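Shown here: the complex without one of its protein chains, the others still in place.
So, subunit A:
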């Protein structure tokens, strides 16, 4: 479904992503892990086109994502993105946050959009908050709204950029549960995360990055039980308790 071929991205003098290639099949859940500054978030942002890689290509369903091509936005709209800092619209209610893309991008009638939005809010367990403004929500609730907002665009694949890193520990679980539920429903997901528990139990495959390069890639189970590279062994020793 997603194919990344030899992408590189440089910020000033630092090579954030250095010749990364990977593939994600439909229904697969892939976790990108690695130390801070390893380039995992940048890889994810390159896949969605939030950053445009200097070299290499990203393919979605066999079609190349190219800002110069007319189908670029259309292809990007098939991907949902969840940010570390939620990025909810503070001047809109929860419901308005969700319906914005439905009414403005897909030109849906308001009633229909509200119905769909309420449906997704129910799924993340926040229907009762639909008329609240984001500043009245807890971090975990905000992220669940952000996930629901992204789902409203009916994405074929969901990209998560450290979705729980900005949350208080006790709120992490409610967000992970929503993601787990999505995984069970067969959503294709790429997750940049520090949550080793989630990666271990939910992911099909784990990709370990360091210094912008893929160091190790394996089935989640095999990776955690028997990391092959020394760097991955060392990393796991530090983060698994």
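The criterion applied here is as follows: a contact is a pair of C-beta atoms (placed from the backbone, for glycine too) under 8 Å apart; a residue touches a chain by one contact, two chains touch by 3 or more; residues count from 1.
Convention: contacts and distances are computed from a predicted model.
Only one chain is not pictured, and the protein name UniProt records for it, out of "Na+/H+ antiporter subunit B", "Ion-translocating oxidoreductase complex subunit A", "Amino acid ABC transporter permease" or "Gas vesicle structural protein", is "Amino acid ABC transporter permease". Residue in contact with the omitted chain (choice from A:79, A:95, A:126 or A:215): A:79. Although one chain is not drawn, its touching partners on subunit A can still be listed: residues 48-50, 73, 76-77, 79-81, 83, 85, 87-91, 100-101, 104-105, 133, 135, 149-150, 153.
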